[in-house]
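Encoded as structure tokens, the structure appears first; notes follow it.
Note that this complex is displayed minus one protein chain, with the remaining chains in position.
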Amino acid sequence: MSAPQTKASELEVLSVESADVRVTETAWQRVRKNWSVRIGGVVLALLVLISVSAPWLGTVDPTLFDAASRDLVPGKAGEITTLDGEILKHKFWFGSDSFGRDIYSRVMYGTRISLIVGLLAALLSLAFGIVCGLSAGYLRWLDGILMRFMDGLMAIPAILIAIALVAMWRGSLTTVIIAIAIPEIPRVTRLVRSLVLSIREEPYVEAAVALGTPTWKIMFGHILPNTIAPLVVQGTYICAAAILVEAILSFLGVGLPPDIPTWGNIMAEGRPQFNQYPHNIFIPGVFLAITVLAVNILGDGLRDTLDPKMAKRV
Amino acid sequence: MVFHRKLASAIVGTALVACAGAASAQGDPKVLRVVPHSNLAILDPIWTTAYMSRNHGYMIYDTLFGTDEKSQIKPQMVESWTESPDHRLWTFKLRKGLEFHDGAPVTGEDVVASLARWGKRDAMGVALMTFVERMDSPSSDTFRIFLREANGFVLEALGKPSSNVPFIMPKRVAETDAFKQIEDYTGSGPYIFKRDEFKPGDRAVYVKNPKYQPRKEPASGTAGGKNVYVERVEWNLALRDVQAQANALVKGEIDILESLSFDHYESMSKEKGVKVLNPNLGLQYMCRFNHLHPPFDKAAVRRAAIASFDQRQFLKAQVGVDELSKPCASMFTCGTPYASDAGADLQSKSNMRKAQELLKQSGYDGTPVVLMKPTDLHSIGKLPDVAGQLMRQAGFKVDLQAMDWQTLVSRRAKKDAPSAGGWNMFCTAWVAPDIWSPVNNAALDARGDKSGWFGWPDGPKLQDLRAQFMRETDAAKKKKLAEAVQAEAFNIATHAPLGEYVQPAAIRSNVSGLITSGMANVYWNIKKN
Partner (left out) sequence: MLNFIARRILATVPVLAIVAVLVFLLLRLTPGDPAAILAGDAASADQIAQIRVSLGLDQPIIVQFGIWIGHLLTGDLGESFYYKIEVADLIAQRLEPTLSLATLTIILAVLVSVPLGVIAAWRFGGWFDRALMGFSVMGFSIPVFVLAYILIWIVSLKLGWLPVQGYKRLADGFWPYLQHLILPAITLSVIFIALIARVTRASVLEALGEDYIRTARAKGLRESKVLIRHALANAAVPIVTVIGIGIALLIGGVVVTESVYAIPGLGRLTVDAVLARDFPTIQGVILFFSLVYVGVNLAVDLSYVFLDPRIRY
């Protein structure tokens, strides 16, 4: 869940003395040489490739089922009837679930959902967090109230907010993404605010203020670029957490509708028959773990190279 | 570091103290550990139709009549009764020794109050009360029912085995507003509810009622002697994952699994130390149309949908075990007195080509069908998927919407258009006694938007036939009328029956005597060695 980035942001808050690490040529070179970044990046690139090319990887419609082919073990051949009444011979590489749906197809298509949720939840919480953080850090009158609000939001366990929101609004991709992103906003806000507070003391910002540059220009033109490195790192951790939370919501039955192929849904569907067909849980579980692992490794690599001050602490 | 050591010793100390007060009740032959089919939330079996509340009712309350395995009504609390020649006055005498848990005797007054409250909530009770002029209790062990006109279902109603069962409560409890839940759980049944040990979502505990006097006849269905051979019954409400339930039964951590999931039927049948029991009577799956809104406001479109529903596909996907399920074209459970195939051609000879043709002729304009699917009810969760796929093959546009059962329940009550939060179709399952007669089969109530059950079909002819059935007292004529009712219901396509299944139970082999009637889950007559 939100472990790595919780810790990361907290310690970042402690460690930010001056975050002047700009994304420069040298930083980029450092990033490319880093093994964690390479490994995480390659695995993620593969997963993206899978998700984009899912229809051409020997898959069938992941929602199509044929009760005659239910509960097949991996590698067994069976049949699937299409909506036009056509009967397809199909090999079930990862077996079939209790509807007779092809788990291989569901896992491949499920990659899409996980990556979309991870990416969009990270972007959404970063966007809101940046706006709130910049405002709190730069507008004194707003700081107190906004940060108290964030403290309150942070005190509610993330998973509880997500469960409540999704269950109440009924699971669609949009609600799931929003529900996962909201609890992450306070941490981003705190991070951005602390960065702003330190950067605004920098001579070049003070100079800009003295020259009468408008506030918004200072915020977005001078301060924001300096927060990019730590935010990229933070973003990867949120992404990893979001992928996990989505799977948990689906698994608990309060996430996306169960006919939508997500890894959590496949596992939830396989749960009643875990003893006989453990692969229904283990195969999507392995994909999920590898994806989260790749994102986390990438995040660690980026942190080590983009944000060396943090790297020293952990 | 002194601080740490102090902390550690404090923790260990607390653990030891807590440990000292320990006592174990595991594997006790006097304690029956049951995993029911669902969670028990509401303790008033008149207020709700939930089957868990009904089963709770059978633990602590007694009934006037019971229904035996052969679907025959048999006296339970009643000793004897008489019926006047014009069928309008019914006099019942209670048997001796009936006593509430608080020691007070059960009187005719208690019965009259209980029936009055039940008659405000239960569909069959409401139907009965439209005939009832008044009820009274001339002496403490007698009560009478005066009817305005004769009807043919007085005993069927008083002995109905499933929700809402006319349980007999003390008068002071039965006087609770029928639309408020009771708070006093005194009954006269074979078990006493341990209110202090009830932990919602965790466990419910019942202890033997030592003063209960069972009838002499052997137990059968909900009739016969309710002999109790254990001291205590514990319902485990926390164990809800079906895999964990199966594992717990195999390991002997529980004694009875009320509802064995189909996925584990085969493996459990082979398991040593476990017995699997199949009841004789089945449940019926059905999909219900909303008659108020397009596209299902047209009978022709509804008939096209029924024609596409090949029952075997539903049963294969939802149940998957051939010996537990069978197609049944009747709207009244197959194997019960009123079952027939009258008018059922559409269903029993359904095929995709016919469905496609019917749909073309019906003038269906492509309005998407909003089909509601419950995500948290494994027992019926797959039906909508099958219905959706079959209807798509027939040429329908289907909007399958997933939601939890509670949301579905509140949404199906809405008469709004599907685009405004309403719906077109949902699927469910009924136990046999709830649908086996034209009186209580709620899906046949065709009073238009005044109908008692969701879907609101409008069928004046169907209503007329049902009214005739209610007034009829001759068994053979009743059977004929039931056939006419079913034929008309298929004609206007009130709903689609989707086949039947039996719900197996699984028990440890040292447990014997569990009654598996397929009507209600009851826990008397059980021995544990």
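All chains are identified by letter, namely A and B, in their written order; residue positions are counted from 1 within each chain.
One rule holds for everything that comes next: a residue touches a chain if its C-beta (ideal position, glycine included) is under 8 Å from a C-beta of that chain, and two chains touch if they have at least 3 such contacts.
None of these values were measured; they are calculated from a predicted model.
Trainee: Counting the whole assembly, list the visible chains that the omitted chain makes contact with.
Mentor: A, B
Trainee: Out of B:406, B:419 or B:509, point to the residue that touches the absent chain in the complete complex.
Mentor: B:406
Trainee: Which of B:240, B:298, B:326 or B:392 sits in contact with the chain that's absent?
Mentor: Residue touching the absent chain, from the options given: B:240.
Trainee: Kindly state which of the options B:329, B:442 or B:514 is in contact with the chain not pictured.
Mentor: Of all options in B:329, B:442 or B:514, contact with the hidden chain holds for B:442.
Trainee: Using the document's contact rule, name the residues of subunit B that touch the chain not shown here.
Mentor: 1, 3, 11, 15, 18-19, 21-26, 39, 41-43, 47-50, 123, 179-181, 183, 199-203, 237-241, 244, 247-248, 251, 253, 376, 404, 406-407, 409-410, 413, 442, 452-453
Trainee: When the complex is taken as a whole, what residues of subunit A touch the one chain not shown?
Mentor: 1-4, 6-7, 10, 148-149, 151-161, 163-165, 167-170, 240, 244, 247-248, 251-254, 267, 274-275, 278, 281-282, 285, 288-289, 292-293, 296-297, 300, 313-314
By our rule, only the chains that are shown with their structure count from here on.
Trainee: Please give the residue numbers of subunit A that touch subunit B in the complex, ascending.
Mentor: Interface residues on the subunit A side: 64-65, 67-68, 70-71, 83-85, 98-100, 167, 170-171, 253-254, 257-259, 271-276.
Trainee: Would you tell me which residues of subunit B are touching subunit A in their complex?
Mentor: Going by the criterion above, the answer is residues 241-243, 246-247, 261, 263-264, 267, 313, 316-317, 320, 352, 373, 375-376, 378, 381-382, 385-386, 389, 392-393, 400-404, 407.
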